[in-house]
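One chain of protein is taken out of this complex; the other chains stay put.
Up next is chain A:
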Amino acid sequence: MSGYILEMNEISKSFTGVKALSNVNFKVRKGEIHCLIGENGAGKSTLMKVLSGVYPYGTYEGDIVFEGSVQQFNKISDSVQTGIVIIYQELALFPDLTVYENIFVGNEVKRGNLVDWNQTIAEAKKMLKRVGLDVNPETLVKDLSVGKQQLVEIAKALSKDVKLLILDEPTAALNEDDSENLLKLLGELKKQGITSIMISHKLKEVISIADQATVLRDGKTICTLDGYNGEISENMIIKNMVGRDIDDIYPKRPHKKIGETILELNNWSAYSSELARHVLKDIDFHVKKGEIVGIAGLMGSGRTELALSVFGNPKNYKLEGQLKVSGVKKTFKHTSDAIKSGIAYVTEDRKGDGLFLIQDIKNNITAANLNEVADKGIINENEEVKRATEYKRSMYIKASSLEQTVGNLSGGNQQKVSLGKWLFVGPKLLILDEPTRGIDVGAKFEIYTIMNKLISEGMSIIMISSELGEVLGMSDRVYIMAEGRMKGELPIEEANQENIMKLATQ
């Protein structure tokens, strides 16, 4: 067996008191393909950021040993110089530049102080040949498919004399053919002596390509499975990936009263002209009165797109299929139409597109339904304050007054303001997208309690979540999505972490 090219020893990293990584050990042998696996939030990205110098030396504990010597990266260019290159899921290409310019950006081929373009193009052709990409180097990157763009990224890495190539979910946005090509290429590069680390959620890929696989969970190394000994199997990976009990952090609902169907989707598809692909395909889905429906799936599986396509379609997807609210067929032209039909959507990114951070709590709570407290367009401030105060109390928002700027609140309180804002609309159906992301356990419990109270009052909830524990702990029924399709539907009695994970990683 060859020696290790990379050893990360006892790596720990905290963010303002929260431990993201604790004593992680991660060893990669020279010339192998090593897969890094774990749920969302397990610490994979953090670990790779430590390795690449995004988090500079000194902000973490532990050692990085690369090719036998301890490394102290202060910035990304340090790690690149050593021969470690990361390719992120969100490609870092310049769409309006040509392929050859992209390959050598920041690493220009020079003669004297000027760029030698002829030489650049010649070199670019060599790199493209190595990655098996047959395009004119003068093509603009935006005119290439995502799969080919991915290859340009790899060519760019090769131009920097890469020794260790790290790929963060490289096939997440690719179709099957492109994925297969990419995996083949990794095999080719392996023959040329390049070591690769691949982060992936697709277990089949992992099984087919990995020499070794390390599983992370909750910021800790759980195990490293060895492909040579046939240890890498779907069951082994899933068992190690989830392997935790649902703690008693989900309040029990007193009783269930499930009623008629509130929302129904048939053959529902959405095409994004921006991404030039279907983000949703042939979805059948329904929600009944008084139930919490969980939607599980990995990031990019189409969960958020599903919510947006129902909620007035703000991204302007081309929609096909049928949407019925309480049995009546509907077409929403604007989010306001969806709101009028009794649908509310609490976004995933509360700071980005959920809240008005520079405004106060009161203005945020009433923002989506100001007419409720206005008469002929003139706001009745007394009424507004009165109603906002009620929501501040019932949402357990901790703030000195309604006049506090929302941007200064903690994540949990911001989320409760978000929730309050949408309950103020008086919806029949509440869509929660990652309702507890990045908030502490106490606030989580409060949000779960509010959810239970709402359904006992006859509301319906769709909960999109990456946390399997939450999905299992709160839902009455679980849908599982992957690659824009519904992969399965399970009643809560039959759902468990293993079968959900299996469907989500198909």
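Operating definition for what follows: a contact is a pair of C-beta atoms (placed from the backbone, for glycine too) under 8 Å apart; a residue touches a chain by one contact, two chains touch by 3 or more; residues count from 1.
Just so it is clear, contacts and distances are computed from a predicted model.
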item: Complex member absent from the view - protein name from UniProt, among "Chemotaxis protein CheA", "Pyruvate dehydrogenase E1 component, beta subunit", "Xylose transport system permease protein XylH" or "NADH-quinone oxidoreductase subunit H"; value: "Xylose transport system permease protein XylH"
item: Residue touching the undisplayed chain, where the options are A:K13, A:K202 or A:K421; value: A:K421
item: Which residue of A:Y345, A:Y448 or A:Y479 touches the chain not shown here; value: A:Y345
item: Which residue of A:E260, A:D353, A:E457 or A:E493 touches the chain not shown here; value: A:D353
item: Touching residue (missing chain; options A:Q89, A:S326 or A:T389); value: A:T389
item: Sole contact to the chain not displayed, among A:V109, A:L280, A:A368 or A:L430; value: A:A368
item: Hidden partner interface residues of chain A, rising order; value: 311-312, 314, 334-336, 338-340, 345, 347, 352-359, 363, 367-371, 374, 377-379, 381-382, 385-386, 389, 401-403, 421
